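Right, I'll just put the structure down here and ask away after.
Yeah, one chain of the complex is gone here, protein chain that is, but the others are all in their spots.
Going in written order, the chains are labelled A and B, and every chain counts its residues from 1.
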Amino acid sequence: MTSKQIEKRFDFFKTVLCVLISFVIAFILILLVSKDPFETFKVFLIGPLQSVRRMANVIELAIPLTFCGVGVAIMYSANQFSMITQSSFFLAACLSSWFAIYVKLPRGLHSLLVILMGAIIGGAIAAVPAFMKVKWKASEVVSSLMLNYIVNNFVAYFLIYVFKDKDAGFNASYEFHKSAKLTVLIKGTRIHTGIIVCALVVVFAYLLLYKTKWGYAIRAVGQNQDFAKYSGIAVASVMMYSQIIGGIISGIGGSVEMMGLFTRFTWEAPPTYGNDALMVGILARYNPAMVPLSALFLAYIRTGADVMSRVTDMPIEFVFIIQGVVIMLVAADMFLAKWKHKLIVKNAQKQIAVKEVAK
Amino acid sequence: MPEEILLMDNITKVYANGFVANKDVTLSVNKGEIHALCGENGAGKSTLMKVLFGSETPEEGRIVIKGEEVKINNPLEAIALGVGMVWQHFMLCPSLTIAENLILGMEPKKFGKFGPLNMAQANKVAQEACEKYGFKLDVTRKVEELAVGNKQKVEILKALIRGAEILILDEPTAVLTPQETAELFVQLRHLKELGHTIIFISHHLDEVKELCDRLTVLRLGKSVGTAIVADVTQQDISRMMVGRDVMLKIDKTKAQPTETVLKIRDLTYKDEEGRDIVKGFSASVRKGEIVGIAGVEGNGQREISEIITGLLPLNNGEITIDGQSIRGKSIRQIREMGVAHISEDRMTYGCSENLSVKDNIISDRYYKKDYKQGPLMNNKKLDSEVDELIKEFLVKCGDRNEPVRMLSGGNMQKVVVAREFSGDTRLIVANQPTRGIDVGATEFIRRKLVELRDGGAAVLLITADLNEALELSDSLVVMCGGEIVAYFEDASQVTDFILGEYMLGLKRMSDEEIGRVCYD
């Protein structure tokens, strides 16, 4: 076995172990609160599998998580830690809805227009922290966080003062035209054609990152900026476009979510997909091909927690605890590092011994 | 009878990549003397001092300080034993005052262990130390406001205030102006009078002659000998330093140079601190020849190579490649003119350790039309080319997907040259191409350079390794202090002794003799 294979296996094993640790913590938390902890834990673990409806829920939830997770994967591959996926998703969902309400186009074409608008909006907002970093070396982390708050307030304003339907009785936009909506794929569920867009985006992002020159540049900059510069790669432009592409993909996610699941825009506060994407991205080790899997995993425990909170006495928010623990442990380079080192050294010694014998 | 304060006996240090930096080195220093440690770049001086300061652990040998055998595991233990180090790159915090820098880690406090800082006491201690050792400094000033010479004084004080009896100075004059150097010498003599022992590392033989009592010379990781400075001439020292073992003989025919590829005229460069690093450098390199630039490191060679390849901006002077100026061109544009660049800094620029062998090799060409397949890269073609290069350049790796960090130093460098030596290369700028790598890889890379020359490439070889300079170069430029001090049209006529004298600044050619470096 080469050292690289050991590393790969170890990384996979470590991820699994981190998830297991967080599940143990989850169980302890349930023990603390629940009157019937084993039943509650069982509901949490297998609840999502107990009906077609819930399984569909998992998939519906995995779609926006995948979009945002792929966005994170691309930005973080270039070592750009922008938190803008949140805003790209939310703002695109809001503003592209405008085109679903006030524009009339044939079916199909209309959805395409809305999604295209989502892409543009998501990319445009992501360009702001990217530009601030390239131009003034302002940290993209802080500026994207500030932008998130600006966008949150802007969307709330937009909903109430620009396209609120006064007859709706609650804060909601006018209804979308039917022609803009994405059709339901599987009867009896809400799984919509957005899943196809999602699959296309995953394939696109994977090819982009690992099979094209732009993706190569993203990875080279992400691993070692000096090396990239020396090789002739325009580092600033890579920083820029990696963040913009991440924003575009999250933006598409926002529009798809809106057109797939809703008839009006009603979000006064952003959904948490942007932040969740961090976990999705890091569990997938920033590889777009693995993102759907980790998105499904997160969607699964989210759905499990949701089911649990409805049928038992546990609050759904306890998944945040699990999420936090998983990221903290997976991101910890030194966690189990000694063990990994031992494995590699042992393997190397074994190989040397084998060679000696062969001689 | 002088008292021996320090003995490093038969020290051997082998680095993890198999490089033998010190082999049975012995250094004996007497109390109260200024002892020079001389040797070329890579002779093992720094390693020996790192061993003494506890930053490296030797494989063999013993260290005796004041008659007692000691084990030094880290710098703190070295400091406790009275060994102080003044690094070339200052270890100071610019926004703190001199006094704060001096007392960092041993702060005096008011009202017991957890009380606030006693800055008055700190300033007093610092001021007293300044007076005791004869440094004229205002200890309440911030370090960032100081000139380089004064920063160095703070660095020296930092060691003294921690009770250093043996003071190591690593090429202290490299960063100083002549006036500052003169001042430093006055202070070092004063310290000597106070009973301190000083180990002075330098390439400047005139300085060694002027300042030091005895000297020890290292060559290729071994100690050549120790002498009393007064008994030897600068020429003697130079001969001890540069004598070489001809281990690697590279067969090459006489160069057949044709048209000029690289032309540099009146290049100057100032660093961030405003010092002149390159002072009016001019040279030409023709197709089919290797022009060597020999010189002790840090005399402007690195900057020249980085300006040619676009990593540093071309401010003053002119550089053309095949008649085209490189002014305002990006690194990629310069590379597309056919320029290949081996950086002296392999781990920062030369390769990206977490990327695979393949990704390291394709970094200069991945975007080109030849490797396009629709919107994607033609990975099949890239893979087969990479595999061929791995075979051709004898890179020992699992496969092309292995991360470069898992390779040995020599193999890493082979990955670098596999990239730089393939493709349509008009000009190769090779900066220390074989530094710190094993003999096999060294020989391979040198042969390749000659092969490429015969294939019609122009080669600019920058090296501090005399063997390399003399073995490979067709014509040879010697640099010292940012300028050309000698030019040999036929490098085969040069002996290492002559070369050493120019490199170490003992001699200098007239401007007319040097002028022949440009052919136009």
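Going forward, contacts are C-beta pairs under 8 Å (C-beta built on N, C-alpha and C of every residue); 3 or more make two chains touch, one makes a residue touch a chain.
Keep in mind that, in the parts below, contacts and distances are computed from a predicted model.
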(request) One chain of this complex is missing from the view, so tell me which of "DoxX family protein", "Predicted Zn-dependent peptidase", "Simple sugar transport system permease protein" or "Vitamin K epoxide reductase domain-containing protein" is its UniProt name. (result) "Simple sugar transport system permease protein"
(message) With the missing chain put back, one of A:Val16, A:Ile150 or A:Val311 would touch it. Which one?
(response) A:Ile150
(request) Just name the one of A:Thr189, A:Asn275 or A:Asn347 that touches the chain not displayed here. (result) A:Asn275
(request) Write down which of A:Ala73, A:Ile101 or A:Val319 is the residue touching the left-out chain. (result) A:Val319
(message) Just to verify: which one of B:Val14, B:Val70, B:Leu104 or B:Leu176 makes contact with the chain not shown?
(response) B:Leu104
(message) Contact with the hidden chain only, please: which chain B residues?
(response) 75-76, 79, 90-96, 100-101, 104-107, 109, 116-117, 119, 144, 158, 162, 272-274
(request) Name every residue on chain A in touch with the hidden partner chain. (result) 29, 32-33, 81, 83, 132, 136-139, 141-143, 145-147, 149-150, 153-154, 156-157, 160-161, 275, 278-279, 282, 315, 317-328, 331-335
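In this text, only the chains that are shown with their structure count from here on.
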(message) Touching residues of chain A toward chain B in the complex: what are they?
(response) 2-4, 207, 211-213, 216-217, 219-220, 223-224, 226-234
(request) In the complex, go through chain B and note every residue touching chain A. (result) 309, 311, 330-332, 334-336, 341, 343, 348-355, 359, 362-364, 366-367, 372, 375-377, 379, 398, 401-403, 406
